[in-house]
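I'd like to ask you about the structure that follows.
Right, chain A next:
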Amino acid sequence: MSGLYQAMPLWVLLSSLLAAAVILALGEDHPRLRIGINLAAALLKLVLVGVMLLGVRAGHEFLLRVPLMPGIDLVLHADALSMLFISLSALLWLATTIYAIAYLEDSPNRARFFGFFSLCVAATMGIATAGNLFTFFLFYEMLTLSTWPLVVHRGTEKAMRAGRGYLWYTLGGSAVLLLGIVLLHGLAGSQDFVAGGTLEHLVDSHPLALTGIFLLLIGGMGVKAALAPVHGWLPTAMVAPAPVSALLHAVAVVKAGAFGIVRVVYDVYGINLMQDLGLAQLLAIMASITIIYGSLRAIWQTDLKRRLAYSTVSQVSYIALGIALANPLASIGGLVHLVHQGLMKITLFFCAGCYAETHGIHAIEDLDGIGRRMPWTTAMFTLGALGMIGLPPLAGFISKWYLGLGAVAAGQFWVVGVLLASTVLNAIYFLPILHRVWFRPPRDEQTEGLAEAAPGLLGPTLFAGFAALAAGLFAGFDWSPLAWVELLVEREYSP
Partner candidate 1 sequence: MTALDSLLALLLLLLAARCVSARSLLQAIVAFIVLGLLLALSWVRLEAPDLALAEAAIGAGLLGVLLLGTWRSLPLGHGNERIPLPWQGLRPALITTGCTVLAVLLTVALHQHPEQAAMSGLAALDQLDAAGVDQPVTAVLLNFRAYDTLLEMGVLLMALIGTLMLDSPLPRDTELPARTMLPATLAQLFLPLILLIGLYLVWAGAYSPGGAFQGGAVLAGAGVLLILTGFGEGDGRDGWVLRALLAGGALVFTLAGLLLIPVTGAFMAYPQGLVTPIMVLIEFSLALSIALSLLLLYTGTPGLRRRGER
Partner candidate 2 sequence: MRPDVLPVMLVFLPFLAGLLQFIAGRPAPRLGNVLVGVNLLLVLALIPGVADEGAIVANLGGWSEPLAIHLLADGLALLMLLLTALLAVAVSLYAMAAWRDQHHDALRFWTLWPLLLGSLNALFLSRDLFNIYVTLELVTLAAIPLVLLAGPGKTVDAALRYLLFALLGSLIYLAGVALLYAQAGTLDLALLADALPDSTLAGSLGASLIIVGILIKAAILPFHVWLPAAHGGAPAAVSAILSALVVKAAAYLLLRLWSGPLDPLVTPAAGQLLGALGALAILFGSWQAFRQERLKLVVAYSTVAQLGYMLLFFPMAVTAAWQGAVYHGLAHGLAKGALFLAAGNILLYLGHDRLREMRGIDRPLAVSLLAFGLAGVSIMGLPPSGGFTAKWLLLTASVETGQWWWTITLLLGGLLAAAYVFRVLRLAFLQPPENVPDRPGMVPPPLMAWSATVLAVLAIVLGVVSAPLLELLGSPVGGSE
Partner candidate 3 sequence: MTGIEPLAVAAAGLMGIGLYGFCLCRHAVRRLLSINLFGNGVFLALILIARRLPDGPDPVPHAMVLTGIVIAVSATAFGLALVRRQARTRGDDET
């Protein structure tokens, strides 16, 4: 029994993996059964994750170790950091599934879509619970593969191009990552993730190698995390259906990269080593450049989803920035942004999907006055956008707050400048949209009256939007992401 309990990460992983297998095997013929299985799996996962949350909170560390190759184990383990990511994914998986069911109603190839969708989540679970770099890489690649069918789901030439771009970037990135992992393996052997890192003893003998490997690792993960200049796939991948974009930007892909960077910094290198080698500063600069660059590019985008995509480029780097500042406060900011950005960005993409699905709107200039027709959707969009800018009481504010404090505490005042610039740039590209949706008269005065998105679309949108609000508003609450992250950072910095 305790063995079964100990293997919780596996069950969580399997809950979506098996769902994927069953859905793919079922084929197109049993839509109801498929939906039932899908939802049941998502709910089951939530329950499992809940159990794990309680366990981890009580100080339990789940660990599952299977030898894979001589000297290399497949390690699944759940610590506080994993739980942060797992909970986010599990929650948003449910929301996105419901959304996707409504979104793709009557479109072809749904079984394929939902199958790979579940697979994607399974990979995410694996990434979250990976206990060493090797296991991490395993699921990281699985994610790449399971996402590609989703990106090209529409099957148009444009989608194919996007898919090709996605593949080139991510596979190239994983090649680099693999190189890094192999080199590290050669240098230090296979080592589990341990808070504080495990490489300290090598700093005197191999400083250069450690730096090089770090660059490779970050370079590889940076592709998924959309660090400039390897972010190019993200904006093109927005041709995918809205739930996929939501998944890419909020739950799975981008987050996987960012999460990986967190793991490398915390549990492989360790903060101290990072600072000794001057890598922290480097990472901070890279992240900062991305933050500014992404925002700048976003300003000129005329397509709503493209603008959101560039916004993701910018926002995800907050995470890297936070941990690169190597200081508890900034780390809190960075880590909590992992969750917060997910909630906000998924809200935004859900809304974009609602606009597209309900009224066929893709371009920003067609959004004029949509607030009159879709007040709830638009309200949620507003929440998301304001959160991105970092306005209280939304989730984004909490992240920015801690990042700012961390920057000051670390004595890196230029980072405060970056944050402010980003805030301003975010405002520059989001506020005009808000202005349009609420205050501009509709282009076509004929279209009057309420025309909200379908309940299946609106429900998850509202859920995500209010979650983004709640995460900020109730940040002081004991079970809020912030509280969780504080606990986690305490562990990282206390030893």
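Keep in mind how these were chosen: all candidates are chains of the complex that A comes from, given by their letters.
What we mean here is this: a contact is a pair of C-beta atoms (placed from the backbone, for glycine too) under 8 Å apart; a residue touches a chain by one contact, two chains touch by 3 or more; residues count from 1.
Please read these numbers as outputs of a predicted model, since none were measured by experiment.
S.K.: Identify which of the numbered candidates 1, 2 or 3 touches chain A in this complex.
M.R.: 2
S.K.: In their shared complex, at which residues does chain A touch candidate 2?
M.R.: The touching residues are 24, 27-28, 67-70, 72, 74, 109, 112, 137-138, 141-142, 144-145, 148-149, 152-157, 159-160, 163-164, 167, 171-172, 174-176, 178-179, 182-183, 185-186.
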